[in-house]
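The other protein chains are all here in position, but one chain of the complex has been omitted.
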Amino acid sequence: MTLLHILDLLSVFVFALVGARVAADRRLDYGGIALVAIAASVSGGTLRNLFLGLKPILITDPWVIGSVIAAVAITLSVRRVTKIGKTLLIMDTLGLAIATASGVQLAHNLNSPWYATIILGVITAVTGGLLRDVLCQVEPVLLHRETIGTSSLFGAIAFVILIEFNVDVTIATISGGVVVALVRMLSIQFDLNLPKFQQGEK
Amino acid sequence: MTLLHILDLLSVFVFALVGARVAADRRLDYGGIALVAIAASVSGGTLRNLFLGLKPILITDPWVIGSVIAAVAITLSVRRVTKIGKTLLIMDTLGLAIATASGVQLAHNLNSPWYATIILGVITAVTGGLLRDVLCQVEPVLLHRETIGTSSLFGAIAFVILIEFNVDVTIATISGGVVVALVRMLSIQFDLNLPKFQQGEK
Partner (left out) sequence: MTLLHILDLLSVFVFALVGARVAADRRLDYGGIALVAIAASVSGGTLRNLFLGLKPILITDPWVIGSVIAAVAITLSVRRVTKIGKTLLIMDTLGLAIATASGVQLAHNLNSPWYATIILGVITAVTGGLLRDVLCQVEPVLLHRETIGTSSLFGAIAFVILIEFNVDVTIATISGGVVVALVRMLSIQFDLNLPKFQQGEK
């Protein structure tokens, strides 16, 4: 099993956990929860693969759907959860870091130019959460209050810079992921947010 | 004309009918109705084809856009309909059965593994309705109250099992479709639904 494969499965698992939980909170039925978990966990990697001309891992790797099923089963069985907010946030941060790392590494392996590597890393990381919120009809956190996209962008840029300095790919991948998690956690800790547009009128 | 081709055109036609009707009920203009009809009817097959590395049938087969235009024309001319609810439900069930059958058959023809065949069958069947509801800004029925996904899943699993027992592909395809329709009709008849998540608090 390659690092890339492990990263993909891990990010699928944690994004499916978060997706299933958000869907459950929105009172979707079990089928809806499963579908949102699938959409939330595989759409980022799917888009990345389609953009690169590859088949999505959902239909090439049985472990992917296995990871989603495990995550949904856990969500449905662990009914009462205390402090779900914090756990979810950590999960989501973890997924974000791992997905960014898997995105930049795959793009790099396929000889994408540096700007494409950054873009593919961010797309892999943020697409699932966006689709999850659109399907659950909640305000997309990505677009409103959070530093999800920024964290992923910083991590992807860190990866590209390290590669430029001939750092080993595995080390650059892990470092990129760590940067994502750090930026995200610091922004939560100190309540940093991107500014909003201030208009003259209104 | 192959069975697969006929199935694709039939599912496009009925999904376009349902899509146009839902869009009309939401007071979209004629252009919006046509666009929702297209999105509702071709997106499942399009996603299936992109995942398999094929071009979408929308741009390879003129009969597809012809089917959509016919469906929209019928919807716009038949203005007053009684018992629309029941007719729509039957149409939708038919589309679901046909699309599942076309999805599993194409995946099987291209030597997809069994889990990919099941996933592609369900994706072909449920994507259009989901996109239709998102575009029309109504609560996606797929995620909330219905047994759409489950019926499609049962039919896709039935197909895979029959293929495993060396049943002829055409017979397995038709049987898969029949299972989808049966499960869906039984669930409607007896008002069976997937359970929702019950939380301790709230």
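First chain written, first letter: the chains are A and B, and each begins at residue 1.
One rule holds in what follows: a residue touches a chain if its C-beta (ideal position, glycine included) is under 8 Å from a C-beta of that chain, and two chains touch if they have at least 3 such contacts.
These numbers were taken from a predicted model, which means no experiment stands behind them.
Contact with the undisplayed chain is limited, among A:72, A:119 or A:136, to A:119. Touch with the chain omitted from the figure is made, among B:4, B:17 or B:34, by B:34. Within the set A:50, A:161 or A:182, the residue that contacts the chain not displayed is A:50. Although one chain is hidden here, its contacts on chain A can still be listed: residues 50-53, 107, 112-113, 115-116, 119-120, 126, 130, 134, 139-140, 142-150, 193-201.
Where chain B meets the chain that is not shown, the touching residues are 23-25, 27-36, 46, 50, 55-56, 58-60, 62, 65, 76, 79-80, 134-137.
Quick note on the criterion: only the chains that are shown with their structure count from here on.
Averaged C-alpha coordinates put the centre of chain A at 29 Å from the centre of chain B.
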